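Note that this complex is displayed minus one protein chain, with the remaining chains in position.
Presenting chain A:
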């Protein structure tokens, strides 16, 4: 295995490289097996997608992305994911706040409710939403086969992310500081803005990144709900599937690569934020 330490002069570098690993022989073997499995399952297949997308030169890439149907699908996907993430930032933080700071009978039930969208099979999630917001809606609201259905489905499946990242941070938050601020004459709004929000910000951003990544990649819950109408309710994942079914793997890989790049950007953002949190703690 290569050592990717930054180049430092002579012995200093050698000593650092050696002290950076504490692997024993058996744990080294374990790491080898784990990495092999991870590569075969995740890394190599994903790399093949990226390779396939640039295999036919940039021409396939450019052609796929300028296809009006694909461009519309990508625009819809990213736009709806952004809207949903914005809602989740507000609602998710509020839900986490109520779950941590408030106490009332049935609170543990709400904890389970938060996890339901994550546990429910996505195709069932679509069916579930269709029962209240579909053609037979008891509320008289029918969003099936409209742009709103994409928004609704994403809102459902991304519900847990911000709540679950903010909740633990909010629990750890020191109440003394808030009380001190209040005793020094800070209004509730000032305390919220100057004390609470800055401590929650990294967790909120991390949750938002997860929710966005999930949003742009959603497929299952949309199948029954959105009708997959070209140029109207068709999302990027559906475009990829259509390309695969038509045997056009290069085009499918191009759209997939765009999605991967966006997801990767979200992960990098997450990592940067969480290391910043660690440094602050």
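To be clear about the criterion, a residue touches a chain if its C-beta (ideal position, glycine included) is under 8 Å from a C-beta of that chain, and two chains touch if they have at least 3 such contacts; residues count from 1.
Please note the rule applied: contacts and distances are computed from a predicted model.
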Choosing from "Arsenite efflux ATP-binding protein ArsA", "Sulfate ABC transporter permease", "Anti-sigma factor antagonist" or "Putative tricarboxylic transport membrane protein", the absent chain's UniProt record names it "Sulfate ABC transporter permease"
Among the options A:82, A:171 or A:197, which residue touches the chain absent from this view? A:171
Of A:79, A:120, A:186 or A:201, the one touching the omitted chain in the full complex: A:120
On chain A, the omitted chain is touched by residues 1-5, 17, 20-23, 26-27, 30-31, 33-35, 37-38, 41-46, 48-49, 52, 91, 94-95, 97-98, 100-104, 108, 110-124, 127-129, 131-133, 138, 155-156, 159, 168, 171-172, 175, 210, 213-214, 216-220, 223-224, 236-238, 240-241, 244, 249, 252-253, 256, 259-260, 263-264, 266-268, 270-271
